[in-house]
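Here the complex is missing a single protein chain, while all its other protein chains stay put.
Chain lettering (A and B) follows the sequence in which the chains are written, and residue indices restart at 1 in each chain.
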Amino acid sequence: MRVAIVCVVGLLACAGATRRAERHAADTVTLRGSDTMVVLSQKWAQAFRETRPELSVQVSGGGSGVGIAALMNGTTDLAAASRDVEPRELDALRARGGEPIVLRVAVDALAVYVHEDNPLPSLDVASLRALYRGHATHWTDVGGSDASRVVLYGRENSSGTYVYFKEHVLDRFDFAAETQSLPGTAAVIQAVRHDPKGIGYGGYGFAHGVRLVPIAPARGEPAVVPDERTAIDGSYPLARFLYLVLAEVPTGATRDLVTWVLSDEGQAEVEGAGFFPLPPEVRAAERAKLEDAR
Amino acid sequence: MSRGDRWLAWGSGLALAIVLFATSALFGVTLFEGVPRLDLAFFVEAPDASMVGGGIAPALVGTALVTLLMTVAGVPVGVATGIWLAEYAPRAGRFGPRLAVLVRAAVANLAGVPSIVFGLFGLGFFVLFVGRGLDHALAEGAPVWGRPGLLWASLTLAVLTLPVVIVTTEEAIRAVPDSLREAALGVGATRLDTVFRVVLPRAAPGIWTGVVLAIGRGAGEVAPILFTGAANYLPELPNDPRDMFMHLGYHVYALSTQSPDVDASRPTLFATVLVLLALAFLLNLVASVLRSRARRMA
Partner (left out) sequence: MKLGRVRTPWWHRAIERLIALFASSAILAVIAIGVFVFRQAWPLLIDDDALTDQGGLASLFRPRLWPGYDEPLHVWQPVGFPGKLDVIPLVVGTLKITGLTMAIAIPLGVGGAVFLSEVAPRRVREWVKAAVELLAAVPSVVVGFFVLAILAGGVQRAFDLTYRLNAFVAAIGLAFAVVPVVLTITEDALRTVPRELVEASLALGARRWQTTLGVTLPAAMPGIAAAVVLGFGRAIGETMIVLMASGNAPVMGLDPTSSARTLTATIAAELGEVTPGSDHWRVLFLLGALLFVVTFALNELGRWVVLRLRRKLRAEEVAPVSGRARRATATAEVAS
């Protein structure tokens, strides 16, 4: 008997819930994608909600590829990407009928982390490549003093950071099979923090309790420490833009959100998440892009 | 006691001691590190955007909602299956016992399917097949049903927990003495009346044990909801069964792998784990109390 009552109550609850669902899509913006950008997106969601309490922003991660794939099959309004959107992906988005818009929304410096006690003075991009391709296996191979084996930490292949690293550091070759893939930048940091022999890569802003290795663009050139200036002026070799991707010209709440992200308030959140705000001229260009696409 | 006996006792005792030590270490460390962070605010506030401060309210509510929907969808089916197996299959002619063998085989295998495969199934069946199908049928422009959400995650978990409910229900019903059934049938009750008015009330504690175990299982599973509805961060509560939701287990995973500052979020992480563990402990306790009541009744 009690079972029957539970059934009936359940069915009623379901029916009620479906009816309430009518006013769904208009006041919710969904944002999926880059894990690197999850915290930034969450900060944006939280701050945006303070200015527009009637709207809600759903954030979820999974990686840049997830976000763009979700954009293709229409399961998200916005995709966050920490790598360039591939032409193939743009074509797939166009095939949906709209013209996709890719907005630069922040600047990130991809930092290389080692343990705080690791004396390694600096690395050039070629040595970094040799390490992660498995061609150099010991610290002494890359100018370190420690004779032990290097333990490589990296990101899952769903992350934009993984693809960016593969393209810009590894010259599109593969990671050594021994590279441990961890599911988030935090896991990489934690691993390196506890591992005197470890090396990892990830967003500049995540680095706590690890040492950032200065990176030289090529052998013999001066190594550069990542910071706001070197990331924005391009002297740090591993600086990149972070993007928000739209499948078509945005309307309503989605448009309000991206416009707000490019505003002073939106950009003010960027630093708190460990990235750098856009330089003024880039910001102006992105706002114009949004205006023109009306 | 001979020397061999002592060896056996010590050797096997050591194995058990290791298991118990590991269990208590897990609980002990979590308690020790988690308790200082617990206060009322932790339970009623949303996490802040950096996942360092704030509470776990949305994850608590999300977990409660997903298990509630799961129970509503799964338990009636599971209980009905248990009733059929125990009460009807043996009497359903030539066909019944054979079907019962198949059903039992299916239940056992369902229990053994890896949870990540349930995740694939939930995505392939509920989200892409049913959800997309609904979108096409209702001619929605953008996918409304065909995306991960609370409803699909709940249904996936309902399938996952079906075996627990079925097995415990069947056991509980079988434990009811036949004399009760015969008495009811003897005074002219129909089979259905007998089942619902005589057998089920007697078997209720046993059935509830299964329900509670299923809830415990459903509340702790993360793999099946990875692709079917869980969100990293969603300070608002879901107000629609198609919304995504936060989940305690998923929150533990996200906190331990994606927090921007591991040191700063460590207390929050331990406190969240503590809440999840306490929930599992509590449900387990309720289940054993119910089970001992069921034993006493039988």
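Here is the rule we go by: a residue touches a chain if its C-beta (ideal position, glycine included) is under 8 Å from a C-beta of that chain, and two chains touch if they have at least 3 such contacts.
These figures come from a predicted structure and were not determined experimentally.
Only one of A:G144, A:P183 or A:G266 touches the absent chain when the whole complex is considered: A:P183. The chain omitted from view is touched by exactly one of B:P58, B:P163 or B:P205, namely B:P163.
Mapped onto chain B, the interface with the missing chain covers residues 1-2, 4-5, 7-9, 11-16, 18-20, 22-23, 26, 29-30, 76-77, 80-81, 83-85, 88-89, 92, 99, 102-103, 105-121, 123-125, 128-129, 159, 162-164, 166-168, 171, 185-186, 188-193, 213, 216, 219-223, 226-227, 249-250, 252-253, 256-257, 266, 269, 273, 276-277, 280-281, 283-284, 288.
Summarising the interface, chain A meets the missing chain with residues 62-66, 69, 72-73, 92, 133, 148-149, 151, 156-158, 162-163, 166, 172-175, 177-183, 187, 191, 194-195, 197-198.
Criterion: only the chains that are shown with their structure count from here on.
Averaged C-alpha coordinates put the centre of chain A at 33 Å from the centre of chain B.
Here chain B touches chain A in the complex through residues 48-51, 69, 72-73, 75-76, 79, 142-144, 146-148, 196-197, 200-201, 204, 207, 230-236, 239-244, 253-254, 256-264, going by the rule given at the top. Listed in rising order, the residues of chain A touching chain B in the complex are 1-4, 6-7, 9-10, 13-14, 17-18, 20-21, 24-25, 28, 30, 35, 38-39, 41-43, 45-47, 49, 56, 58-61, 73-75, 182-187, 189-190, 193, 205-206, 208-209, 272-274.
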